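Before I ask anything, let me first share the structure, which is written out below as structure tokens.
Note that one protein chain is taken out, while the other chains of the complex remain in position.
Our next item is subunit A:
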Amino acid sequence: MAAYEYLYLVTYDISDPKRWRRVFKLMKGYGDWLQLSVFQCRLSRKRHAELIALLDGIIHHTEDHVLIINVGPAESVKPQVVSLGKEFEVLERQPVIV
């Protein structure tokens, strides 16, 4: 069976602050905020399709730009990343217990 979830890097350039805010809030629901306008997400095919549909509904197609980069299968990928400064950790899946 093909890998179930993939790891994605999502970056965006949104020209209007109002739309930017909406995109940011939506992205928070789908991934982990890494840096300004950069998110790390773990998505199944279905979630991937949902995210694209929702982003597509928010952005302005001539002024904004969103890139969704597939980094590889979420369970096994070890992204070759040079991270200076803060720690970079690959997103994991676990239950929340407070």
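Keep this in mind: a contact is a pair of C-beta atoms (placed from the backbone, for glycine too) under 8 Å apart; a residue touches a chain by one contact, two chains touch by 3 or more; residues count from 1.
Convention: contacts and distances are computed from a predicted model.
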item	value
Choices "Fluoride-specific ion channel FluC", "Multiple sugar transport system permease protein", "CRISPR-associated endonuclease Cas1" or "Ferritin-like domain-containing protein" - which one is the UniProt name of the chain not shown	"CRISPR-associated endonuclease Cas1"
Residue in contact with the excluded chain [from A:L26, A:I68 or A:V90]	A:L26
Where the missing chain touches subunit A, by residue	1, 4-5, 25-26, 28-31, 44-50, 52-53, 56-57, 93-98
